[in-house]
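For this view, one protein chain was removed and the others were kept in their places.
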Amino acid sequence: MAVSKSVIVFHTLLPEFEYFRPKTLQEALELLDKYQGDAKVMAGGTGLLFFMRLRWMQAKYVIDIKGIKELHTIKYEEGKGLTVGATVTLSELFENEIVKNKYPILWDGIRQLADMHIRNRATLVGNLCFGMPSADTAPALLTLKAKLNVVSVNGTRTIELKDFFKGEGKTALKPNEMVTSVFIPEPPEGAKGRYLKFVRTADDGPIMGIAVLVANPRDPAKRIVRIAFSNVVSTPIIIDEVEELFKQDKPLGELAEEAIKLIKSKVTPKSDVRGSRELREHLMEYGTRYLLKTLIEG
Amino acid sequence: MKYVGKSIPRIDREKVAGDAEYAYDFTLPGMVYAKLVAAPYAHAKILKVKYDEALKVPGVLAVFTGADFPFKVGIYAADRDVLAREKVLYYGHPVAAVVAETLEAAEKAAELIEVEYEPLPPVLDALEAMKPDAPLVHEKLHEYKHAPFIYPKPGTNIATYLKLRKGNIEEGFSKADVVVENTYYEPLISQGYLENWVGIARVKSDGTVEIWSSHQSPFAVRNLLATSLGLPIHKVVVHHMYLGGGFGGKAGLLLEHIPVLFSMKLGGRPVRLELNREENSFYMAQRAGYYFKMKTGATKDGKLVAHWGEYILDAGAYADYTVNIARSVGLKPFGPFEIEHVHVDSYAVYTNKVPTTAFRGFGLMEVLFAAERQMDLLAKKLGMDPVEFRLKNVLVPGKSLTHTQERLREDAGDPAGAIREAARLIEWGKPPEQPKEPWKFRGKGFAAFWKGPVQPSNAAASAIVKLNDDGSVDVLVGTGEMGQGTITALAQIVAEELGIPVEKIRIAPERRTDMVAYTWQTVGSRGLFSDGQALIRALEDLKSQIRKIAAQVFRVFEDQIEIRDGKACVVGEPWECISLAEMALGYMYPNGNAIGGPLIGRGSHVPVRNTIPDPETGKSVPAPFYTFGAGAVEVEVDLISGRVKVLKAVMVLDTPAINPMLVAGQVYGGTVMGINIALIEELKFDENGRLLNPNFTEYKVARAGDIPDEMIFKTLGVGQKDAPYGAKGVGELTMLPWPAAVANAIANAIGVELYELPMKPDKIIEEVKKQRPELLEKVKEALKIKG
Partner (left out) sequence: MAEKLIPITLKVNGREYKVEVKPNETLLFVLRNKLNIKSVKGSCYRGECGVCTVLLNGKPVKSCLVLAVEADGAEITTLEGLAPFGTLAPIQKAFLEHGAFQCGFCTSGFILTAHWLLTHNPDATEEEIKEAISGLICRCTGYKQIIEAIKAAAKYYKQDKQKQ
């Protein structure tokens, strides 16, 4: 809804833009560099077109990257990790055996993201690139310590996912950069994980979500516990200190209590149309307890 | 019976083929596009509207502002500006409009309109709006035209009020041993139909106005459009097409006047105004919120003796049907129980929020949430089983006096039977099996309900049946088809009465008001009852003409002719027949002589013995029938997520069903909608009155994953004698018990009493913390990690 000076216009139509469908990455990068902030990259379009009709995002030039073959790849290297190209759809990942078997925590996030129709178009990279706190794949990817491969005409760089989110709708991407793929390292040996999403109805955006990854809980030397959240604050977040905390050689019940305390001290949930701060405080606490218990004992 | 009572497929099969036509699909050659622009203030004086830049956009034909239309329109009260004049009354109030050759041009120009405002303090809460020093939404209320049974109070925000008085309330409470007093609250909600409102209008050179639009009631649109714009009724032609859902939100006049007025100003060019979802949430009326204060008393042996209430509806900026809902809740202020002393005042109150109107249930879902909670709370105080308590007080047809002092007709239905059957189906008295997760709690809840149409005492219907050359039939009725399936049920009645297959009956998808028979409205679950009765009379009329011709041909008395299997036969000699085809256009003897002529049956209906409520007491016979029923649920409350899941939902209706499959569809649809309203639906506003969820992203309607595991329903087949095959309305009834039943079940599951809707996770967790904090401690304990 655009407030134009003193009236609101609820648009039915998309704004005008010029459309490009480059066949090579180089071509895309040159366009991005030429138009800088006036251009937006489109993969599945489910996010971009949604935001553009509402005039929440503006773009004079839309660069559709689905014609770039090299971006449509899923590559897995045993022991190293999984690389998912920018135009790989969530449905493709949902049906991918590697994702399902090796990255169940991510698969759990994908399964709960929007609906099949949307997942048939939407991409994993796109889910991250809008910088929305509600991105359902982000918490899982944060616990997996995913990295984004970013390119521009000036070269390439890698951004840790946890450094990528810069506030609601904001990311570390420069106007002439795009994400070509996300790299997800091999999960720690013996890791289990789940994404618990709290919703108002089926097929809802998250009130909030919790991803918990646990490996070797009973062995303090090899124990890894990571916890990340969607839609609690203005970005998806991982609470780094949790991993350190769980390294201590103490009873797990005690550690879990300390972790809850730590999270509560670090995170002040927001209030919005989906739920109050008080509800999110409760979900954060009880949801985390629940996931820790199920993953550690189960 | 061969057709009635059978689950035959719906006759609107184009809907599965893909060529069913909705107003959304309709276009006219040369059509131009209107776009409304809205104000970003809940309450503000309009100082200046500037639109020179907008006019310069290529393709723009005109920009209109409130000043172009210096009059008000409305349903029961003319409280509505075409476009805001002098001041804007809510955030999103249309303040100007553009008409252009294309929608692109209209949208582009719309952005260039500039308005200067002087913000005024808004009033955003109904209780605040009732206070004497509250800002006034409508300062000139005294100038507004209104129906005689609407009582606006100039100088206040009260759009109307109703007084209900039965017995003596002080005496009633003096007899009461237990009294329960509570305030119930629900915010505004949305009807959530899928087809956004669209209207395409044109004006002809002879002054005829034509409109194709998404509406429920073509004749109401015609009447209100004509009276609002000062047009003769026969010069207004309303085209009804298949409607993509209404649920009350498209009753009466909607925005039809806007494209009509624009077309008038543009030399009759066809003008299309099509809303998108966000616009629909701001420009179309939603459902009122409410505060209901209730005080109810009973004797220690479980007899209800007194009920006092003050019911306040938050009507938003324009009160549309909400003024009549204030009457509805006042006239049926409690469940289907007999109470000797009743004293209720109901009000519809203007606030600076989106306008409000009807929604499936027309106030009764609201009343019954509160009233059926009161029943459970009283039963608890009395230490009595809630079902038993209800059976002790339930209305008895032929004996009881209703809250409006009407003695129920003896064939009014079976309220007690419905309560007993619902209790049996939910296995009342048998506690639910508790799940093994210690953070989940199950409970059962119950609610009884009733409703009749809220309509004028003379709300009429009519029907025309034309017999065609081949014995097929065209049926002309005025009722709208919005999914409820009335036309299929009407076709079944025709099939039954004439003994012809449903395939030989046509009820055209389009209803033109100048070409079909009149009906007052398609609302209030009245369609089948009212149009059905008119249709049966039309069929009687047709059959008497058939009998007359056949009697002449066979040289017998008319009562010696029976009509079956599409033929008129001599009683006792089924081989002596004339087919309906042979006489449809007149019967011809072998020598060429002809008798009869084309056969047309006509029939009418008005409610019988209904009366206008007495303004001091509400005493009246307000409805031609009541459908009675009961609903019961088993729920599971999850104290980690705060969500409530309905595992099992049971609904019993006392009426017979013309088409059980279609009634099942109403029950399942109403159950899922009603439960979702109970649990999650609400229109949310910020502190400036801005609606925050004008879309399906944040206004959550139920999905397939949300439906109860089990939905069971039963009709008891207890008919009312004057209803078509005994069948009373069901459409709205299927919504009514759920908020109360679910709240009662939550109380049963976790011992938390709720008085507000929706019972969303926020609310559940908040109230558990307040009322049963030990439960959360228990959950915490259960989630402790061992070791």
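Read from first to last, the chains carry the letters A and B; within each, the first residue is number 1.
We take it that a contact is a pair of C-beta atoms (placed from the backbone, for glycine too) under 8 Å apart; a residue touches a chain by one contact, two chains touch by 3 or more.
As the structure is a computational prediction, the values presented were derived from the model and not from experiment.
*Asks:* In the intact complex, which of the depicted chains does the undisplayed chain touch?
*Replies:* Counting the whole assembly, the omitted chain is in touch with A, B.
*Asks:* Looking beyond the chains shown, say which of B:3, B:242, B:441 or B:685 touches the absent one.
*Replies:* B:242
*Asks:* In the full complex, which residues of chain A touch the absent chain?
*Replies:* Touching the missing chain: residues 12-19, 21, 45-46, 49-50, 53-54, 60, 62, 64, 66, 91, 114-118, 120-121, 202-203.
*Asks:* When the complex is taken as a whole, what residues of chain B touch the one chain not shown?
*Replies:* Counting over the whole complex, chain B touches the hidden chain at residues 7, 9-10, 12-22, 24-25, 192-196, 242-247, 276-277, 482-485, 661-662, 664-665, 667-673, 695-697, 701-705, 707, 711.
We adopt the following convention: only the chains that are shown with their structure count from here on.
*Asks:* Under the touch definition given earlier, write down the residues of chain B that touch chain A in their complex.
*Replies:* It is residues 35, 37-40, 92, 95-96, 103-104, 107, 110-117, 274, 276, 278-279, 282, 439, 639-643, 676, 680, 684, 692-693, 697-698, 700-706, 760-762, 765-766, 779-780, 783-787 of chain B that touch chain A.
*Asks:* In the complex of these two chains, what residues of chain A are touching chain B?
*Replies:* Touching chain B: residues 1-13, 198, 200-205, 207, 218, 251-253, 256, 273-276, 278-279, 282-283, 286-287, 289-290, 292-293, 296-297 of chain A.
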